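Partial view: only certain chains, each at its native spot in the assembly.
As written, the chain order gives the labels A, B and C, with residue 1 at the start of each chain.
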Amino acid sequence: MNDTTVTLVGNVATAVEYRDTAAGGVARFRFAVTARRWDRERGLWSDGNTSFYTVSAWRSLGANLAASVSVGEPLVVHGRLKVREEERDGQRKTFVDVDATAVGHDLSRGTAAFRRAVRTEPAPQPEQDPWTVAAEEGTAVPPQLVTAS
Amino acid sequence: MNDTTVTLVGNVATAVEYRDTAAGGVARFRFAVTARRWDRERGLWSDGNTSFYTVSAWRSLGANLAASVSVGEPLVVHGRLKVREEERDGQRKTFVDVDATAVGHDLSRGTAAFRRAVRTEPAPQPEQDPWTVAAEEGTAVPPQLVTAS
Amino acid sequence: MNDTTVTLVGNVATAVEYRDTAAGGVARFRFAVTARRWDRERGLWSDGNTSFYTVSAWRSLGANLAASVSVGEPLVVHGRLKVREEERDGQRKTFVDVDATAVGHDLSRGTAAFRRAVRTEPAPQPEQDPWTVAAEEGTAVPPQLVTAS
């Protein structure tokens, strides 16, 4: 309830890092979304600000992502948005995370050959919250991921 | 302005139909989104209502879609939602269309190999409205597409 | 899961109809969203297609809506989108419904004085689906609502 869902269209900014946890496997990477503005005077599109997000994908989505996605590739990322503030080394830091529920290569930028996976794990129950499990296990986002750009 | 953006997670319900128009090539297909509900008594997810949409994709997105997507494949579709009412054969019909801006195979359901395309056409200018161009040309959605399920 | 969330910015097209059901009170009305396009030649915005939706709001949201909203007022409507096809009088009809989770008067069009309600009913449990309850009770959307424009 009160979840903020968001759809990001952009590019993978760091290598996908995959790890196993007690809550299931998770893939994480930094993702870049560059706004584009129509420049009336010059009659063309120009790049605006680039927003960076840390995307997490759990279980089968995470495993398939790790097997399919490389740095620089264009993706559509759909998921839940979360802004966290934490103390790190005596400073207050802001982290912008997306817990992905569906991800695909953006076909406006190229072609893709899809191969359906056989489902080998049960779907999660609604009250499971990977963030909470990860926090309890101490498998939070590693610093090198969240500060990379 | 006042555009309604939507992200659909579901499956391709009809073959992708591609055609050339003066506004550029366009790919169209029917898309099915099935809600899933947690059944507390039985302890499992069960299928709910299935919503059907007619998805249109223009220019390079349309061409890449036609080259990459088959019936039954799972997709993430991001675009502008539009509900139209028209008289057909003396009856009022309702059409639910999505003008896609980004589409990808849903990696929660399988893996994909992506191949970047070389861009060969300019990006559209903001005031171009493919719907209007299509309407003027008489290249509206063919009846067999909108009534298929 | 696989819910399609949508945010509509538009105007109330019919009077809000409120009724009590075993699943709680529900408010329903038709809602109009008019796309606007930038006309480069004339240097102004012009109206495009108008999309119509049937919005339902349950429990406290429904009661507050019925007490606050009049025909013609501008709203922001956030909720779950659902497209249904049904046989009516031997014809196949398409209905486009939004089950609202949050609704407010659009302050880009005017001012509003807000008054917080004392919460008198418990929040719903996650597995409750008002649509299902309504269907079982036969309290589906009345014909005059879905065909009004």
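In the analysis below, contacts are C-beta pairs under 8 Å (C-beta built on N, C-alpha and C of every residue); 3 or more make two chains touch, one makes a residue touch a chain.
Being a predicted model, the structure only gives us computed values, none of them experimental.
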item	value
Full complex, copies of the single sequence (shown: 3)	4
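Please note the rule applied: only the chains that are shown with their structure count from here on.
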item	value
Cα superposition angle of chain A on its copy chain C, in degrees to the nearest 5	180
Rounded Å distance between chain A and chain B, as computed from the means of their C-alpha atoms	24
Shared-contact residues (touching 2 or more other chains) in chain C	1, 126-127
Residue numbers on chain B that touch chain A, as the complex places them	5, 7, 9, 38, 43, 45, 57, 60-61, 64-65, 67-69, 73-76, 78, 101-117, 123, 125-126
Residue ranges of chain B touching chain C (in the complex, touch as defined)	1-4, 6-10, 33-40, 45, 48-49, 51-53, 81-85, 91, 93-96, 126-127, 129, 131-132, 147, 149
